[in-house]
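With one protein chain removed, the remaining protein chains of the complex are shown where they sit.
The block that comes next holds chain A.
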């Protein structure tokens, strides 16, 4: 048993192998999986390992020493904060997309997602899933959208909080929540696009979700090459197919 415990992670004998560990915002789940496939097809023997979660939680983990090379946040200010904290060179912060917000509901749900955020106030909608605004940028955006629509106080009692935006989407997808205010990228993903309907929340109704990332100080050159791929035309094409607007674009 000691021998099992002592053995290292399975290594690739190929000495060309480059591994990059990425911490990514949960709204990137499907787009980034495809981007990684495209990248690995182009770069033989490279391995991109990715963890998805809430952007705010990743900041905590990186501050405590989590071994990530690239951090892809749903909110560029969090990436900037890591650079300010000495975990990366401020020059290595980059924007890669603008996130968009939708009201989503599964087929057969009492909620009518086409009525937008204020449509969720009606009585048969009992629960609305959002990401936890305490640490997830999409949760903060959803809260801002409700405030703009003037329904935040009315909806407060209905909110169920996902640990991150993917969990909020999962609550809505399984029907455990009647509706969700989630990322457009998830509404367009294979698991959701055929089983529900959505309408986009106008971009002016919440502070712009400038999604940005940063290559962390501990990373090697390969991490920069992967980060550059995200902002390359090939990476941007995949991101746009998943409902992301270009960074700093007009939406």
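Miscellaneous remarks
To be clear about the criterion, a contact is a pair of C-beta atoms (placed from the backbone, for glycine too) under 8 Å apart; a residue touches a chain by one contact, two chains touch by 3 or more; residues count from 1.
Everything below uses one rule, namely that contacts and distances are computed from a predicted model.
Name of the non-displayed chain as stated in its UniProt record, restricted to "Molybdenum transport system permease", "Oxidoreductase", "Ferredoxin-NADP reductase" or "Biotin carboxyl carrier protein": "Molybdenum transport system permease". Checked against the hidden chain, the listed residues A:35, A:72 or A:192 yield one contact partner: A:192.
Across the entire complex, the residue among A:173, A:222 or A:245 in touch with the chain not shown is A:173. The chain not shown here is touched by just one of A:31, A:50, A:105 or A:142, and that residue is A:50.
With the whole complex as reference, residues 1-2, 4-5, 7, 9-10, 21, 26, 29, 49-53, 61, 63-68, 164, 166-167, 169-170, 173, 189-192 of chain A touch the missing chain.
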